[in-house]
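For this view, one protein chain was removed and the others were kept in their places.
Take a look at chain A:
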Amino acid sequence: MTGDTTGRPLAVPPKIEFRNVELHYFSTKGETHAVSDMNFTVNKGEFISIVGQSGCGKSTLLSLLCGLMQTTSGQVLIDGKPVKGPSPQVGFMLQHDSLFEWRTILENALLGPEIRGMDMPAARARAERILTNYGLGQFLHHRPTQLSGGMRQRAALGRTMCMEPDILLLDEPFSALDFQTRMSISEEIGEIIRREGKTAILVTHDIPEAIAMADRVIVLSPRPGRLKNIHEITFPSLGEVRPGCMAVRDAEEFKDYFHTIWTEMESDG
(Lines give C-alpha, C1' and ligand atoms only; values in the text may rest on other atoms or scores of the structure.)
Protein backbone atom coordinates (compact mmCIF):
# COMPACT_ATOMS: atom_id res chain seq x y z
CA MET A 1 0.00 0.00 0.00
CA THR A 2 2.73 2.44 -0.84
CA GLY A 3 3.75 5.00 -3.30
CA ASP A 4 1.88 5.47 -6.44
CA THR A 5 -0.08 8.70 -6.17
CA THR A 6 -1.06 9.03 -9.80
CA GLY A 7 -2.73 6.74 -12.27
CA ARG A 8 -4.71 4.92 -9.59
CA PRO A 9 -8.31 4.09 -10.45
CA LEU A 10 -10.38 7.09 -9.38
CA ALA A 11 -13.15 5.05 -7.74
CA VAL A 12 -11.69 5.34 -4.23
CA PRO A 13 -10.47 8.82 -3.36
CA PRO A 14 -7.16 8.93 -1.47
CA LYS A 15 -7.44 9.04 2.33
CA ILE A 16 -5.86 12.49 2.42
CA GLU A 17 -5.34 14.95 -0.37
CA PHE A 18 -3.79 18.43 -0.49
CA ARG A 19 -4.89 20.20 -3.66
CA ASN A 20 -3.11 23.48 -4.60
CA VAL A 21 -3.10 24.55 -0.96
CA GLU A 22 -1.88 28.06 -0.08
CA LEU A 23 -1.86 29.48 3.40
CA HIS A 24 -1.16 33.03 4.54
CA TYR A 25 -1.16 34.04 8.19
CA PHE A 26 -2.44 37.51 8.93
CA SER A 27 -1.39 39.40 12.02
CA THR A 28 -1.06 43.02 13.05
CA LYS A 29 2.66 42.78 12.24
CA GLY A 30 1.91 41.75 8.67
CA GLU A 31 1.36 38.76 6.48
CA THR A 32 3.27 35.46 6.48
CA HIS A 33 3.17 33.18 3.49
CA ALA A 34 3.47 29.84 5.28
CA VAL A 35 2.45 27.18 2.75
CA SER A 36 2.62 27.41 -1.02
CA ASP A 37 1.42 25.25 -3.89
CA MET A 38 1.02 22.14 -1.75
CA ASN A 39 -0.06 19.02 -3.60
CA PHE A 40 0.20 15.48 -2.30
CA THR A 41 -1.93 12.52 -1.40
CA VAL A 42 -1.74 9.88 1.29
CA ASN A 43 -3.27 6.43 0.95
CA LYS A 44 -5.18 4.57 3.60
CA GLY A 45 -2.87 2.86 6.07
CA GLU A 46 0.21 4.75 4.95
CA PHE A 47 2.72 6.26 7.37
CA ILE A 48 4.14 9.57 6.12
CA SER A 49 6.88 11.67 7.70
CA ILE A 50 7.28 15.37 6.96
CA VAL A 51 10.67 17.03 7.47
CA GLY A 52 11.84 20.56 6.79
CA GLN A 53 13.58 23.47 8.45
CA SER A 54 12.01 25.18 11.43
CA GLY A 55 9.22 27.55 10.43
CA CYS A 56 8.63 25.98 7.01
CA GLY A 57 4.99 25.28 7.69
CA LYS A 58 4.90 21.67 8.92
CA SER A 59 2.64 22.33 11.89
CA THR A 60 0.50 24.51 9.65
CA LEU A 61 -0.12 21.55 7.33
CA LEU A 62 -1.32 19.43 10.24
CA SER A 63 -3.55 22.21 11.59
CA LEU A 64 -5.17 22.49 8.16
CA LEU A 65 -5.70 18.75 8.02
CA CYS A 66 -7.20 18.73 11.51
CA GLY A 67 -9.55 21.57 10.59
CA LEU A 68 -8.18 24.01 13.19
CA MET A 69 -7.97 26.58 10.39
CA GLN A 70 -8.98 26.96 6.77
CA THR A 71 -6.79 27.29 3.68
CA THR A 72 -6.34 30.69 2.05
CA SER A 73 -6.91 28.94 -1.25
CA GLY A 74 -6.93 25.34 -2.44
CA GLN A 75 -8.48 22.37 -0.73
CA VAL A 76 -7.66 19.81 1.93
CA LEU A 77 -9.69 16.64 1.43
CA ILE A 78 -10.21 13.58 3.60
CA ASP A 79 -11.87 10.65 1.83
CA GLY A 80 -12.58 13.09 -1.00
CA LYS A 81 -14.51 15.50 1.25
CA PRO A 82 -13.22 18.98 2.17
CA VAL A 83 -12.18 19.40 5.81
CA LYS A 84 -14.59 21.80 7.54
CA GLY A 85 -13.52 21.55 11.16
CA PRO A 86 -12.14 19.13 13.76
CA SER A 87 -13.69 15.69 13.45
CA PRO A 88 -13.37 12.57 15.62
CA GLN A 89 -11.95 10.85 12.55
CA VAL A 90 -8.68 12.80 12.92
CA GLY A 91 -6.54 12.41 16.03
CA PHE A 92 -3.84 15.00 16.74
CA MET A 93 -0.87 14.35 19.00
CA LEU A 94 0.93 17.54 19.87
CA GLN A 95 4.49 18.14 20.97
CA HIS A 96 3.37 18.71 24.54
CA ASP A 97 1.31 15.87 25.91
CA SER A 98 -0.93 18.55 27.50
CA LEU A 99 -2.38 16.08 29.96
CA PHE A 100 -4.65 17.92 32.38
CA GLU A 101 -3.01 17.67 35.78
CA TRP A 102 -6.36 18.00 37.55
CA ARG A 103 -7.61 14.80 35.91
CA THR A 104 -6.49 11.21 36.35
CA ILE A 105 -5.00 9.35 33.38
CA LEU A 106 -8.33 7.65 32.71
CA GLU A 107 -10.23 10.94 32.95
CA ASN A 108 -7.73 12.50 30.57
CA ALA A 109 -8.38 9.75 28.05
CA LEU A 110 -12.11 10.43 28.41
CA LEU A 111 -11.79 14.13 27.55
CA GLY A 112 -12.54 13.60 23.85
CA PRO A 113 -15.64 11.43 24.37
CA GLU A 114 -16.90 13.96 26.95
CA ILE A 115 -16.49 16.84 24.53
CA ARG A 116 -18.08 14.88 21.69
CA GLY A 117 -20.94 13.72 23.91
CA MET A 118 -20.22 10.05 23.20
CA ASP A 119 -21.66 7.08 25.05
CA MET A 120 -19.63 7.38 28.27
CA PRO A 121 -19.79 3.81 29.69
CA ALA A 122 -18.62 2.47 26.32
CA ALA A 123 -15.90 5.11 26.08
CA ARG A 124 -14.76 4.29 29.59
CA ALA A 125 -14.45 0.59 28.79
CA ARG A 126 -12.56 1.47 25.62
CA ALA A 127 -10.22 3.86 27.43
CA GLU A 128 -9.45 1.28 30.11
CA ARG A 129 -8.70 -1.34 27.44
CA ILE A 130 -6.50 1.00 25.37
CA LEU A 131 -4.53 2.33 28.34
CA THR A 132 -4.03 -1.20 29.65
CA ASN A 133 -2.75 -2.21 26.22
CA TYR A 134 -0.25 0.61 26.40
CA GLY A 135 1.03 -0.64 29.74
CA LEU A 136 -0.77 1.93 31.88
CA GLY A 137 -3.25 -0.47 33.48
CA GLN A 138 -1.86 0.20 36.95
CA PHE A 139 -1.92 3.95 36.51
CA LEU A 140 -5.52 4.59 35.39
CA HIS A 141 -6.26 6.55 38.54
CA HIS A 142 -2.89 8.26 38.86
CA ARG A 143 -2.32 11.91 38.09
CA PRO A 144 -0.13 12.84 35.10
CA THR A 145 2.50 14.31 37.45
CA GLN A 146 3.08 10.84 38.88
CA LEU A 147 4.09 9.45 35.45
CA SER A 148 7.40 9.50 33.59
CA GLY A 149 7.77 11.31 30.27
CA GLY A 150 7.40 8.17 28.20
CA MET A 151 4.34 7.07 30.12
CA ARG A 152 2.76 10.49 29.69
CA GLN A 153 3.31 10.26 25.94
CA ARG A 154 1.63 6.84 25.91
CA ALA A 155 -1.26 8.28 27.93
CA ALA A 156 -1.55 11.08 25.36
CA LEU A 157 -1.67 8.48 22.59
CA GLY A 158 -4.37 6.66 24.56
CA ARG A 159 -6.38 9.89 24.79
CA THR A 160 -6.09 10.29 21.00
CA MET A 161 -6.95 6.64 20.28
CA CYS A 162 -9.98 6.70 22.55
CA MET A 163 -11.77 8.71 19.84
CA GLU A 164 -11.06 5.83 17.43
CA PRO A 165 -9.62 8.08 14.71
CA ASP A 166 -8.52 6.55 11.44
CA ILE A 167 -6.04 9.34 10.75
CA LEU A 168 -3.31 10.24 13.22
CA LEU A 169 -1.36 13.49 13.10
CA LEU A 170 1.83 13.55 15.15
CA ASP A 171 3.54 16.92 15.58
CA GLU A 172 6.97 16.18 17.06
CA PRO A 173 5.35 14.11 19.77
CA PHE A 174 8.65 12.72 21.03
CA SER A 175 10.79 15.84 21.15
CA ALA A 176 10.27 16.41 24.88
CA LEU A 177 11.72 12.97 25.69
CA ASP A 178 15.30 11.98 26.39
CA PHE A 179 17.12 10.03 23.67
CA GLN A 180 16.69 6.57 25.18
CA THR A 181 12.97 6.96 25.87
CA ARG A 182 12.48 8.63 22.53
CA MET A 183 13.86 5.63 20.63
CA SER A 184 11.78 3.07 22.47
CA ILE A 185 8.57 5.12 22.57
CA SER A 186 8.72 6.01 18.88
CA GLU A 187 9.26 2.35 18.04
CA GLU A 188 6.41 1.35 20.34
CA ILE A 189 3.98 3.97 19.05
CA GLY A 190 4.98 3.27 15.45
CA GLU A 191 4.13 -0.40 16.00
CA ILE A 192 0.77 0.43 17.57
CA ILE A 193 -0.19 2.69 14.67
CA ARG A 194 0.81 0.11 12.04
CA ARG A 195 -0.87 -2.75 13.86
CA GLU A 196 -4.15 -0.83 14.06
CA GLY A 197 -3.94 0.08 10.37
CA LYS A 198 -4.18 3.85 10.95
CA THR A 199 -3.12 6.41 8.39
CA ALA A 200 -0.48 8.60 10.01
CA ILE A 201 1.48 11.77 9.34
CA LEU A 202 4.51 12.45 11.53
CA VAL A 203 6.22 15.83 11.66
CA THR A 204 9.75 15.66 13.03
CA HIS A 205 13.13 17.36 13.02
CA ASP A 206 14.85 14.04 13.48
CA ILE A 207 15.69 12.65 10.02
CA PRO A 208 16.54 9.11 11.23
CA GLU A 209 13.22 9.00 13.08
CA ALA A 210 11.41 10.18 9.94
CA ILE A 211 13.01 7.45 7.84
CA ALA A 212 12.67 4.68 10.43
CA MET A 213 8.95 5.18 10.97
CA ALA A 214 7.60 6.05 7.53
CA ASP A 215 6.63 4.55 4.19
CA ARG A 216 7.35 7.88 2.56
CA VAL A 217 9.23 10.98 3.66
CA ILE A 218 8.10 14.39 2.42
CA VAL A 219 10.77 17.09 2.37
CA LEU A 220 9.59 20.71 2.46
CA SER A 221 11.49 23.80 1.32
CA PRO A 222 12.09 26.70 3.73
CA ARG A 223 9.23 29.19 4.10
CA PRO A 224 6.92 29.41 2.27
CA GLY A 225 6.78 25.64 2.56
CA ARG A 226 6.68 23.96 -0.83
CA LEU A 227 6.95 20.30 -1.64
CA LYS A 228 10.60 19.70 -2.40
CA ASN A 229 10.69 15.96 -2.75
CA ILE A 230 8.95 12.74 -1.73
CA HIS A 231 11.07 9.74 -0.86
CA GLU A 232 9.73 6.23 -1.04
CA ILE A 233 11.29 4.36 1.88
CA THR A 234 11.91 0.66 1.22
CA PHE A 235 14.49 -1.74 2.51
CA PRO A 236 15.02 -4.45 -0.14
CA SER A 237 18.12 -5.67 1.69
CA LEU A 238 15.98 -6.62 4.70
CA GLY A 239 13.60 -8.85 2.74
CA GLU A 240 9.91 -8.70 1.88
CA VAL A 241 8.45 -7.81 5.28
CA ARG A 242 9.59 -4.52 6.76
CA PRO A 243 11.09 -5.05 10.21
CA GLY A 244 10.58 -2.71 13.20
CA CYS A 245 11.79 0.89 13.44
CA MET A 246 14.87 -0.13 15.43
CA ALA A 247 16.06 -2.80 12.99
CA VAL A 248 15.81 -0.65 9.87
CA ARG A 249 18.27 1.82 11.35
CA ASP A 250 21.05 -0.67 10.66
CA ALA A 251 20.06 -1.29 7.03
CA GLU A 252 22.49 -0.09 4.33
CA GLU A 253 19.70 1.84 2.55
CA PHE A 254 19.15 3.81 5.73
CA LYS A 255 22.42 5.75 5.42
CA ASP A 256 21.67 6.64 1.80
CA TYR A 257 18.21 7.93 2.64
CA PHE A 258 19.66 9.91 5.51
CA HIS A 259 22.36 11.43 3.34
CA THR A 260 19.98 12.39 0.52
CA ILE A 261 17.36 13.94 2.77
CA TRP A 262 19.95 15.72 4.88
CA THR A 263 21.55 17.34 1.82
CA GLU A 264 18.13 18.31 0.51
CA MET A 265 17.19 20.01 3.75
CA GLU A 266 20.47 21.91 3.90
CA SER A 267 20.17 23.35 0.39
CA ASP A 268 17.93 26.40 0.03
CA GLY A 269 15.08 26.92 -2.42
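FYI, a residue touches a chain if its C-beta (ideal position, glycine included) is under 8 Å from a C-beta of that chain, and two chains touch if they have at least 3 such contacts; residues count from 1.
What we mean here is this: contacts and distances are computed from a predicted model.
A.B. asks: Quick one: the chain not pictured, UniProt calls it what, "Neutral metalloproteinase", "Putative ABC transport protein, inner membrane component", "Electron transfer flavoprotein subunit beta" or "Radical SAM-linked protein"?
C.D. replies: "Putative ABC transport protein, inner membrane component"
A.B. asks: Which listed residue (A:163, A:213, A:233 or A:261) would be found touching the missing chain in the intact complex?
C.D. replies: A:163
A.B. asks: I'm checking contacts with the chain that's been left out. Which of A:32, A:53, A:70 or A:87 qualifies?
C.D. replies: A:87
A.B. asks: Considering the whole complex, which of A:111, A:140 or A:247 touches the chain not shown?
C.D. replies: A:111
A.B. asks: For the chain not shown, which residue from A:20, A:39 or A:148 touches it across the whole complex?
C.D. replies: Considering all chains, including the one not shown, the answer is A:148.
A.B. asks: Which chain A residues would touch the chain omitted from the figure, given the whole complex?
C.D. replies: Residue positions of chain A that touch the missing chain: 66, 68, 85-88, 90-92, 94-96, 98, 100, 102-103, 111-112, 114-116, 139, 142, 146-148, 151, 163.
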